[in-house]
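What you see is the complex with one protein chain gone and the rest in place.
In order of appearance the chains are A and B, and numbering begins at 1 in each one.
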Amino acid sequence: MDDKTRLDLYRVMVLSRTYEEAILREYHADKKPAFDIGAGLVPGEMHLSAGQEPVAAGVCAHLRGDDAVTASHRPHHVAIAHGVDLDKMTAEIFGREGGLGHGRGGHMHLFDPHVHFSCSGIIAEGLPPALGQAFAFKRAGSDRVAVAFTGEGAANQGAFHESLNLAALWKLPVVFVVEDNDWAISVPRDVSTAIPSNADRATGYGIPGERIDDNDVEAIYAAAGTAVGRARAGEGPTLVEIHTLRLWGHFEGDPQAYRPELADVPGQDPIPAYEQRLTQDGVLDADAAKAIKDEASDRVEKAISFAKSSPVPAPETALDYLFA
Amino acid sequence: MAEVVFPQLSEKEPDAEGVLATWFVSDGDQVASGQLLAEVMVEKVSGEVLAPAAGRVRLLVAEDQTARQGEVIARVD
Partner (left out) sequence: MSATDTSAAAGAEAGQAERKLTTARAIAEGIGQEMERDQGVVVIGEDVGAYGGIFGATGGLLDQFGPERVLDTPISETAFIGLGIGAAVEGMRPVVELMFADFFGVCMDQIYNHMAKIHYESGGNVKVPMVLMMAAGGGYSDAEQHSQCLWGTFAHLPGMKVVVPSNPADAKGLMISAIRDDSPVVYVFHKGIMGLPWMAKNPRSVAPVPEEAYETPIGKAAVAREGTDATVVTLSLSVHHALDVAEKMASESGVDLAVIDLRSLVPLDTETILSSVARTGRLLVIDEDYQSFGVSGEIGARVAETDPGLLRAPLRRVAVPDVPIPYARSLERAVLPTPERIEAAVHDLLKA
């Protein structure tokens, strides 16, 4: 893998983490002294993706702006890696008029049609629409693909199984990316899933499945490259499952009392590990790393400012945009 | 004058009875050649009856009435 690609992967992951840290800060800033989910500038549920950046970076590096991506209730890293408008995304998370959905969708319902990005808060239900986007692309004779991101918990929902079968049957240019972060809220994988790897389920639907065990962005990049390549070449769908890491809670406010290895978790953070590896390989040094982090920080703070200065939607507009 | 015949829908039972399920035209209507005149049923199979020629159609069987495959069900004058 060339140095530029490796640095780009690192850069995307740093931007994503910097973003999530900023949202974390903004989200909790005005929910003190005790957590009140409906309070503050960013009310509601918040599902942050710290630890899962390698998945988004490694997969989206292979995608173009005209490829479609559907994501889950934990969408920020995927949105950032796929090039969603960061200012408008942030304004949407803050529920402002200048947001992607004029404040109507919020953090779980981000839509950026310029890069064919959408996400949904219903587990596994982002898979069927991705099939439809892939269907439209295939029918138009293009090599565009659709990538559906979902979690290991979703792999037990009917929509998952229906989608794998139909995608395989109709040989749709879709890639299913399963982020196995070990936890479906508080339920660990071995309490929910009868088999150890969803890559094996893929085989059951007649499509290739690969499982990456170690949250390594370069291994993810390689597997995703193969999968996206297959889809572009008209060879049909692939499932890629990545054992990744949920660094923080399921949602912000989750005390995670159910998580026994919590103390060990920060030590598994993939970004410092990758930074160290790139430094050892001579691709990155301390100055370059700092420059990347500063750039990320500047970009993120600009987005936050944009959001904060965007007006709150007028109540009289609450019925707008129901029908086209 | 052209005869409109109840189609053969059942190969196994060529003499079986069916039903004239739906007339799409009324007695005395002007019809065009190939125009959909009726829908018929024999057991589970339905079939279309098209006008064999243009002209005025005279219906010989009522809707919902039984008729035999091969029976003349209308005329086009």
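Worth a mention:
One rule holds for everything that comes next: a residue touches a chain if its C-beta (ideal position, glycine included) is under 8 Å from a C-beta of that chain, and two chains touch if they have at least 3 such contacts.
Here the structure is a predicted model, which is why all the values come from computation and not from measurement.
The chain that is not drawn here is touched, among residues A:33, A:113, A:282 or A:315, by A:113. When you scan A:115, A:146 or A:271 for touch with the missing chain, the hit is A:146.
The omitted chain makes contact with just one of the residues A:11, A:28 or A:104: A:104. Among A:34, A:194, A:286 or A:322, only A:322 touches the chain that is left out of the view. For the chain missing from the display, the contacting residue among A:40, A:83 or A:129 is A:129, taking the whole complex into account. For chain A, the residues touching the absent chain in the complete assembly are 68, 99-105, 109, 111, 113, 116, 118, 120, 122, 125, 127-137, 139, 146, 158-159, 162-163, 165-166, 169, 320-324. Although one chain is not drawn, its touching partners on chain B can still be listed: residues 19, 21-26, 29-32, 35-36, 39-41, 44, 46.
Throughout what follows, only the chains that are shown with their structure count from here on.
Per-chain Cα centroids separate chain A from chain B by 62 Å.
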